[in-house]
Structures are given as C-alpha cells and as structure tokens.
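Left out: one protein chain. Kept in place: all the others.
Presenting subunit A:
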Amino acid sequence: MFETTYPQLIGLCTGTLLLTSALMVWRHSMLASIRLLAVQGLALAALVAVIGVQKGELEVILVAVLVLLVKGLGLPWVLAHESKATTRTDEAPRLNPTASLLTVALLTILAYVVSSRVLARDTSVSAHAAPIGLAMVLIGFLLLVTRRQARSQLIGFLVLDNGIATVAFLTSGGVPLVLELGISLDVLLVVMILYVFAGRMHNKFGNTDIDQLRKLHD
C-alpha cells in the first residue's frame, strides 16, 4: 500500500514546500513569514521521513527527527522570540506582490527546464520532485535580493538553505546523519550570528534596512 501512496506523499510534501516558499514571497509580515517557515520545516521533515520509511533506513528517519527539531521548531522559535523582543518595522517591498508571484512562476519554470536537462537520466519518483528544491533555492535568492530588512533577508536565506536540503534529500535519497548534523549546526550558527548582527544594527540605526550600509566600498 505504501508503494502506491509514496509518490503521492512525496508530491504532498514537496507541494507544501513550494507553496510555503511562494507564500513567503507574497506575504510581507514578519510573523507570517516565520509561521510559513515553520510549516516549511515541518514539510521538509515529513519529506525526509517519507523517504526514510520507503528506504527502511533508521538513520534517515533520525535525520528527519533532527530536521524537525532544527528547522521545524528550533529556528522558527528563535526567530519569533527575537522578533517579539524588538519592535518590528514594516517591510516595504522592492517588488509588488503581483510581480513577485509572477517572478516565482518564471523561476519555477526555469527550475523545471534546468532539472529536465540535469536529471534526464534519473527516472525515480524523488528525482521527478527535485526541481521543487531548485525552485526553492531560486525563490530564496529572490527573497534575499528583494527584501530590505536584514531579518526578512534571513528568511530568504533559510528558504535557500531548505531548497538545497530538499535537492540533496531527493536526489541522493537521504543524507548521512553526521553530514546533516554538521549542516544543521552551521545553519543554526549562521542564524544566531545574523540575528545578533541584526539586533546590533537595530540598536545602532533604529532599523535594519541594509540599503543604508553603503559606505563599505572603494
């Protein structure tokens, strides 16, 4: 029975991943973004778990638990906690919602076109879903480029990281636990550093608009 539902489960998880990414581009509120990020983390964990069950490997399921803890619960909690502590300034987008959703659509198409070339030989179910990961990478990058506030950019960075993780899980059928442990730790560390940095920026300039940091060039 699992064999027939497996593709559907994979489709559900990756669909959620893509949907949450697109919604993050649409919504500008910080709190909404953090919730979406939490959902995305959960979907990623579910994806890993599905792959683990299908392969019957305990290690992959452990990785799924780790992803759930770090990306589904840990990071969103840190972000939400930090956001409550400081007053939020509203994100003034560089791209209006319509245009950004249109761009997301184009990026997704591009991801599919590229993947069809790169993964042409791989016919497995998970490889078919891999373009979603690439699309997430591109969407994350788009968020990085279009958001003004350092904190919103952090969301973009995390989406990008989730995209990379998705591609890794789908194409290699699970990442060794040690590797995932290392990557998670890295991401956690980067988020901490960026958050401390953004907090100090906020204290010093009253906001975290990185467009004001322009003096560092020759």
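By definition in this document, contacts are C-beta pairs under 8 Å (C-beta built on N, C-alpha and C of every residue); 3 or more make two chains touch, one makes a residue touch a chain; residues count from 1.
We take it that contacts and distances are computed from a predicted model.
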Which of "Imidazole glycerol phosphate synthase subunit HisF", "ABC transporter subunit", "Spermidine/putrescine transport system ATP-binding protein" or "Hydrogenase 4 subunit B" is the UniProt protein name of the chain not shown? "Hydrogenase 4 subunit B"
Identified contact with the non-displayed chain, of A:V78, A:L101 or A:V118: A:V118
Among A:Y6, A:W26 or A:F141, choose the residue that contacts the chain missing from this document, as touch is defined above. A:F141
Can you say which of A:L12, A:V78, A:L110 or A:A127 touches the chain missing from this structure? A:L110
What subunit A residues would touch the chain not displayed? 94, 110-111, 113-114, 116-118, 138, 141-142, 144-145, 148, 210-211, 213-218
